[in-house]
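The other protein chains are all here in position, but one chain of the complex has been omitted.
Each chain carries a letter (A, B and C) given by its place in the written order, and its residues are counted from 1.
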Amino acid sequence: MNTIKLIIKKIASLFATLIIVSLITFLAFQVIPGDSVLISLGTNATEEAIEQRREELGLNENVFVRYFKWLGNAAKGDFGTSSQYHIKVSELIGERLSITIWLTIISVVFVLLISIPLGILASNRVDGWIDRIVVFLTQITMAIPPFFLGIIITLIFGFILRLFTPGRFYYPAESFNKFISFMVFPGLAIAIPKIAMVVKFLRSSIIRQLDTDYVRTAKSKGHTRAGIMYNHVLKNALIPVITFIAMVIADILANSIIIEEVFGIPGLGRLLVMSISNRDYAVVQAIVLLIVIIIVFLNFVVDILYQYLDPKVRIK
Amino acid sequence: MEDNILIYVRNITIGFPNLKTKDIQNVVKNISFQVKKGEILGVVGESGSGKSMTALCMMGLLPKDVLVKGSIYFNGIDLLGLNEDDLRRLKGKEMSMVFQEPMTSLNPSMKIGRQVEEMLVLHEANLSKEERRKRTIEALGQAGLSSGETIYDKYPHQLSGGMRQRVMIAMAMICKPKLLIADEPTTALDVTTQAKIIELIKEICEVNGTTIIFISHDLSVVRKICDRVLVMEDGNLVEEGSIEEIFTNPKKSYTKKLLKAIPIIDLDNKIEKQNVSKEFKLLKPTDSEINSSPINNYKLDSDRILEVKNLNVYYQDQKGLLAKETMTHIVKDVSLYVKRGETLGIVGESGSGKSTLSKTIVGMIDNYDGEIILPNIKPQMVFQDPYSSLNPVKKVGWILEEPLKLQTKLKKEERKERVRQILRDVDLDEKYADYYLSELSGGQRQRVAIGASLIVNPEFIVLDEPVSALDVTVQHQIIELLKRLKRQYNLSYLFISHDLNVVYQICDRVCVMYNGEIIERAPIRELFVNPQHEYTKKLLKSVI
Amino acid sequence: MRRRKKNISFYLGLIIISLVIIFVVMGIFWTPYDPNGMSAALKNSPPSLAHLFGTDNFGRDILSRVMVGAKTTFLVAFFTVLIGASIGTIIGALTGYYGGLFDEVLMRLNDGLASFPSILLALVFVSIIGTGKYNIILALGVLFIPSYARIIRSEFITLKEKDFVKNAELMGANDFRIMFVHILPNTKPIFISSVSIGFNNAVLAESSLSYLNLGVQPPDASLGRMLSEAQPYLFTAPWYVIFPGIMIILMILGFSLLNDSV
Partner (left out) sequence: SGDKNNVDNEQTPAADETPRTPRYGGSVVVGTLQDLDSLDPHKAVAAGTKEVLFNVFEGLVKPDESGELIPAVASDYTISEDGKVYTFTLRDNVVFHNGEKVTVADVIYSLNRYISLNKQMEPVLSNIIEVKEIDDKTIEISLNETDTELIGFLTIGIIPNEYDESATKPIGTGPFKFLSYTPMESFKVVRNEDYYLENTPYLDEVIFKVITNTDSVIMDLLSGSVDILAYLTSNQAKQLENDFNIEEGNMNLVQGLFLNNEVEPFNKKEVRQALYHGIDRQGILDMVADGKGEIIGSNMFPGFAKYYNKDLANLYEYNPEKAKTLLSDAGYPNGFTFTITVPSNYPYHVDTAQVIVEQLKQIGVDATIKQVEWATWLSDVYSARNYESTIIGLDAKLAPRDVLERYQSDASGNFVNYSSQEFDEVFEKATRTTDDSEKVAYYMELQELLANDAASIYLQDPSLLVAVNKELGGYTFYPVYVQDMSKVYYKE
């Protein structure tokens, strides 16, 4: 299929996804108890006050009318106003998005830079001592809950080694270097368990490939182990791993909440959690949609990579 | 040790540990032999007798858990004693190997050109990029792949079986190694190509002084090119000698049996049971033959089980993501039919589209125009490449039982019994029911594939090079089996083979394919006696 | 596919998992103390003969709590993976095998589910069916579907092009059989690692949910809950975090060692 046609098709389906997901999010807000009015009025609320506030915010309209109003505005690029902070959602999200994306990039870089070599190293000699050590270490790091890892990293790098000041976040605008050197640690905390998972996954994929006949052919050519790994095995072994890595990236993006909490990073994740508990519908909706766009894009990239890696596969 | 000995194999025993019974199963039993420099040593023998294992052992390519005893000296160096690095330096450069199964032995995600060129990258690092490319295309050309330029950019799955085999050969020979181990290198090649390749091998041997170990079932080829022969049976080296000794004066009963089984085209004895002689001399099917009834409300002749009309098959080629797709026209305007109880043979040049045609017939390829009429039949197919056409994670017993489960209402016990029966039929020990495909030899896999297609006695079977990896005795047995079943159940076969001897024995009629077209069709005997087309004549000349 | 020898990892995994299971099963019938029994006098007391693992901030016996907590965690993780893996596999198989519009639709739903915030989803579940262990299982199970679906789908996309699949079609196997009997077993190595990773993720997700107070409700114990409760006592009563932590690590380690050598 023509690539341009393909892209157009993917964009169309992206919009379909966005609409479905936004509807689901909207309905979720209908299901869960509590609303932004109650939150903002707190225990001072009286029925009249609640009623009046709801009326003001148009919350008393039919649910679908409200949804379509939102949709209409969103289509014009207006994602509404935060019920909690009374500022435009786009304004609220803007900087946080870039912070979270930086965090994601840093952790993904960690994941890729560490897990792929480590996975190769381990599967180079299956059941050798390096393999055993790597497997054991990854197994253990996989078992540490993220918040706990965050604390341990804060302890080690913040208090013992004094490489950063826990809780002292810098905005990129304040000092980009300080920002990055702070973000390295939460990035690490996010990356460590993911590294373990990718290593495990990659390792088993490589082992599967090592058993094949074409590897035997490569050996007969006089390749080194490394040569076989890089020139032959890796490409084939990466096919399933690519999917996994895309999932890991999506996961990092969507679930860095806890790490953002532990390190006090003003990112999207934290905003999302706060907004959910504040029933700040407009903000949640916008964040969810952002994540959808990124995930769909990632999966599109995966599909393309697939075709590149496995010549038999065709995107239809 | 003599100076002119290149390889000295001493008391080699190869054993696989059996995980269940914990004992060791020896598949090569204490064999010893020597190969002189510049010699071409033929290795023949029973399928599953350990030929490939011995070859892999020399290359140090056996699976990890295998137990090897004995020693192998290469130029006086004990290969089994070498460390990994030193052994690696020998591979490719000094000794190289053509593997038995070219499909799975090529990296599926790497372009052919790069896979061949890699040899140069590894061993002749001083070459420039352009030189490497030139040499690669040259080597492909030598191996009979004249369109090296286009093949360079193809992936293995886009090649025909024979083309892959030639790629393997080009790859193994490009660095002019001292030792070339060729494990059934020409099984998928038509006789003309085969002849060319064999010429090439001989030439290389002479020019570069390459020593060749040539594993083959094709005794006539062995006879033509080898200096000496080893005969193997069930892991043992049963006989060893020069070509003359073995072929004229075999000592061991197995060797005798083997030689006796060589199929000979005896044109006079071919009994003509078929009444198809009318077709004689037809280059194109006549209108009456194809359009025997009006297209609109066409009903298949009750005695025809398959009818193909004006079939054109295409492959889509896409180079890179952004490039436009192009169509390659592979099968060109082919028309044919198969009658009930008949065997139609298809012979032809490697890469002429035989497999493509057969895959289209069974419905695996959608990109075609023309008509395929196959009323109410589920054709079975034996693929050219049995290893990739059978499920790698299932045991042989399961694979054989599967069609029974799907197409019969037999009870479990009956099914098991049928499986045992078919294993015997294809001359495999019952124990193989418990094996995975990866644990079988090439010929054994092929027999499993045949067994799986025959087990439900389907009315119509497409067999794509079904016996290419079998030694002549087993081959003979399989052919007899096919014939017997055909008589017994009135089965029909579409039989693709480059082995004219085999074709002669089993087929009633033959179509000759060349460059995607059927250039000649005739009853078997007529074809052999009186070939019309130039290509057919050439084909037959290389056999008879 | 080659049969792989069972190695040290296998036996080590077996031993660890057996120990964990013995521990868990014992916890069903007997614990040294009432796992919820409190005592102001014993608050945060370090491990001793009477309380081998020490006590927590309510003076509850940590050993007893680890015993019952491990059970909860194990069950939650087990069923979560069961739900996620089975439904995810089915979706992945169908979409990967058929492709086309069907694939497009389901995968977009999948994307949606994957990007849907887990807390919001958990909240929705809580509001519909209330809190508690079974609810977590359901919520986590649903959350786990997309990842399995993706992985299995990608395996199917590659495998369905193989000749043995075409051959199975010729043999007359129906789509269902081809997908689940012929292709699926070929995904085993990948599937096994994703189950193992999934088990792991489920244990961690359970603890994260507890951390967000959506998981197991106090005073019931689960390893994740204990860990998050223990967090403030990291310095003052480290045993509170160490023992549930070790238990989680053992559980995951044992499970994946075992898994690796299947």
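Following the convention adopted for this analysis, contacts are C-beta pairs under 8 Å (C-beta built on N, C-alpha and C of every residue); 3 or more make two chains touch, one makes a residue touch a chain.
Just so it is clear, the structure is predicted and the values come from calculations on it, not from any experiment.
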Can you list the shown chains that the absent chain is in touch with? A, C
Pick out which of A:143, A:248 or A:262 touches the chain that's been left out of the picture. A:262
Which is it among A:23, A:39, A:71 or A:126 that touches the chain not included here? A:39
Among C:123, C:170 or C:203, which residue is in touch with the absent chain? C:123
Absent-chain contact - pick from C:78, C:98, C:180 or C:233: C:233
Among A:18, A:74 or A:92, contact with the omitted chain is made only by A:92
Could you list which residues of subunit C touch the chain missing from the display? 36-38, 40, 43, 57-59, 123, 127, 130-131, 213-214, 217-219, 231-233, 235-236
Residue-wise, where is subunit A in contact with the chain that is not depicted? 32-35, 38-50, 52, 82, 84-87, 92, 147, 151, 154-155, 158-159, 165-168, 261-264, 266, 270-271, 274, 277-279
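Going forward, only the chains that are shown with their structure count from here on.
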Comparing B-C with A-B, the busier interface by C-beta pairs is A-B
Once you find the CA centre of subunit A and the CA centre of subunit C, what distance in Å lies between them? 20
How many Å are there between the centre of subunit B and the centre of subunit C, using C-alpha atoms for each centre? 48
Scan subunit A for residues touching two or more other chains and write them down. 211, 310, 312
Quick check: what residues of subunit C touch more than one other chain, meaning two or more? 1-2
Going by the contact rule at the top, pick out the subunit B residues touching subunit A in the complex. 56, 59-61, 84-85, 88-93, 96-97, 99, 101, 104-110, 118-119, 122-123, 155, 157, 168, 171, 318, 321-322, 324-325, 387, 438
Note: in the complex, subunit B contacts subunit C through residues 19, 63, 65, 359, 362-364, 378-381, 383, 385, 388-394, 402-403, 406-407, 436, 438-439, 452
Which of the residues in subunit C end up touching subunit A in this complex? 1-2, 7, 9, 99-100, 104, 107-109, 111-112, 114-121, 123-124, 126-128, 146-147, 150-151, 153-155, 157-158, 161, 189-190, 192-194, 196-197, 200-201, 203-204, 207-208, 211-212, 224, 227-228, 231, 234, 241, 245, 248-249, 251-253, 256-257, 260
